[in-house]
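Excluded from the complex is one protein chain; the other protein chains are retained at their positions.
So that you can tell them apart, the chains are marked A and B in the order they are listed, and the count of residues begins at 1 in each.
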Amino acid sequence: MTTTEPQVTSARRRGVAVARTRHASARVLAVLARSVAIFVPVFLVATFVTFALRSLSGLSPARIQLGEDATPEAIGRIEAEWGLDKPFLAQYWDWFTGVLHGELGTSWVNGADISTLIGLGLGVSLSVATFALVIGVLVGFLLGTVAALRRTTPIDRAITGFVTVISVMPAFVVGIVLVAILAVGLGLFPSAGYIPAEQGIGPWLAHITLPALALSFDVIADVARQLRSSLIGAYQENYVTGAVVRGLSPRRIFFGHVLRNGLGPTLATLGQKFPALVGASVVTEWIFGLQGFGRFANDSAQAGDVPAVQGVLVVSIALVVSFNLIINLVLARVMPASQRGV
Amino acid sequence: MVRRVLALTSGRIAVVILAAIALLALLGPWLAPQNPLATSDNALAAVSGTHWLGTDYLGRDVFSRLLDGSRISVLGSLEVALVALVVGAVPGILSVYLGRAFEWFTLRIADTLVALPFLLFAIAVIALLGNGLTQAMLVTGVLVSPLFYRVSRAATLAVARSPYVEAAIVSGASVGWIVRRHVWTKVLPPIAVALAQTIGVGFVIVSSLTFLGIGVQPPEPTWGGLLASDLGYLSHRPWAPVAPALLIMVTVWACNLLADAIRDVSGEAGRALANDRKARANRREAAAGPHPAGGSR
Partner (left out) sequence: MSPLSPDTLTSRPADAAEKTFDAPGTTDVPATEPVLALHDVRITDRVTDREIVHGVTFELTPGKAVGIVGESGSGKTLTCRAALGILPPHFEVAGGRIDLAGTDIATLTPRQWTDLRGATISAVFQDPASYLNPAIKVGAQIAEVIRVKQGLKRRAARRRAVELLGAVRLRDPELVYGQYPYELSGGMLQRVLIAAAIAVEPRALVADEATTALDVTVQAEILDLLAELRERTGLALVVVSHDLAVVAHLCDEVLVMRQGEVVEQGETHAVLHDPQHDYTRLLIAEHDSYGLDKFLAPKEAS
């Protein structure tokens, strides 16, 4: 925006502008670098633990394919086929390079490509999770803001009470209640199943609304609580007095100053919430009969399909890591003060 | 600290509820009026004198199953919390003292564990390492341990770098005395808060797993399992999920309440709360009076 002033074209000023843009991009790069520095070890350790699960489990594709009374030769042959006779670290390396290329191996149970299987379920789960996040953030935002602005009034107490109640409701309890009231009782929504968005936005929304609602309660509670306390905290800061004295209107102070600063901790909470959301999808997908990622995880685990379980875990870790990366970038944008290396 | 927690109304409520739940877990099987596993032809019966909460799809008494199932939930959540406490708090405290390498290493591990969706991992571990709730809770405990790591590390750091500990060292106090007098009083309350919270989280996880039918053998009653079986018969008995759902929610709520109460009575936060109460009382008084000029906040 500085370079758009035609009348001032001194070289020095241009230098300042360049320095500023460099400043900004350097900041983004710094955040990226720091986040990567945290997440690379996370990813390495997590995948290693995930991979080690197979050795610990002692499960083998031979058992699944041949049954209990297989000859040792047959077992050996099949294990060699799957590369399970190699040393552990070599196996890990093969698997890990595959993961980096997006190949998660093939299922022990039916030989299908796991990446494809997960890809099929991911659409369902991401639809639900995204919708849940949207509901959670919007409603939580509204409740937290109103509670903070109407602090210590009956409105605030009512919201705080409501938030306390929904915060102790596990996703499966919410799910059952929703099915009982909205699907079975009132027949407003289908109680189970999924229709892709390509076959119509309306049916798609109708099918993901209940599971998304079930998942969103936790997000609502966390966002509302965190936003309320950080907004109240921000209102007690001196810069609010400063803005008042400069003659800014209460509305402008709220949106331009208080909200902006109160948003940081709330975003951070959201980042921490995401793994729980992914985990809870197992339960909601079970209740609502969705063939999603969580359902696939559950079924594979029950079937002892180790590569599939490993694939699910890797994808979930990747989801969590990328979500947190996004949160970190947004955080850096919202509150540059966090750049001081807090 | 216990006495001060009990002095708070919220603390008393929390302790009473949790004690009642613990009693249920201890005595539940004996209190149950009927055999929780005995099936009968009287399936999906409504609430009655003999079946206080009705019967399920196999005609088993729901009330008895609820009482009998409390043990698994309580033991499971306690296991989660205690494992997390040991696995998290010990390295958390040591990370302040054992040098930078250990600190870096444990910090990375903690970062990793937080990033893992623990319900997924718990399911994976149970399925692959053997179908038992104990193993699952062990793993879950490890996965939620970063909370304890962070909390105990922060508290220890604050104590280790505080001027009053330095002053105590300079004035020649023994290490044992310093730990008892300063470290304990600063580090214990946050850990107690985390413990109460984790027990609540544990309840949710145990219920979630048993809801999915993971970690327990079918006839054995669990709170989550009761909900799951109710789900199939919602059109027949729409009120059936209320009792187990309420039980889970009240327990989790009591845990959170206890955590808040401990936080309130310990340290700075406690004082802030007391001040806040006073201020609120004053504001209420003031609301009756005229408003000051220009309150544009």
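Everything that follows uses one rule, which is that contacts are C-beta pairs under 8 Å (C-beta built on N, C-alpha and C of every residue); 3 or more make two chains touch, one makes a residue touch a chain.
None of the values given here were measured: they were computed from a predicted structure.
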item	value
Hidden partner chain, touching residue among A:230, A:261, A:298 or A:324	A:261
Residue touching the undisplayed chain, where the options are A:55, A:153, A:249 or A:322	A:249
Interface residues of subunit A (partner: the chain not displayed)	1-2, 4-5, 13, 16, 19-20, 23, 237-239, 241-250, 252, 256-257, 260-261, 264, 334-337, 340
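Here, only the chains that are shown with their structure count from here on.
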item	value
Whole-Å separation of chain centres (CA-atom averages), subunit A against subunit B	23
List of subunit B residues in touch with subunit A within their complex	108-109, 111-112, 114-121, 123-129, 200, 204, 207-208, 211-212, 214, 224, 227, 230-231, 234-235, 238, 241, 245, 248-250, 252-253, 256, 280, 283, 296-297
Residues on subunit A engaged by subunit B in the complex (per definition of touch)	38-39, 41-42, 45-46, 53-54, 56-57, 59, 152, 164-165, 167-173, 176-177, 179-180, 184-185, 235, 240, 244, 250, 272, 275-276, 278-280, 282-283, 286-287, 294, 297-298, 300-302, 304, 306, 309, 312-313, 316-317, 320-321, 324
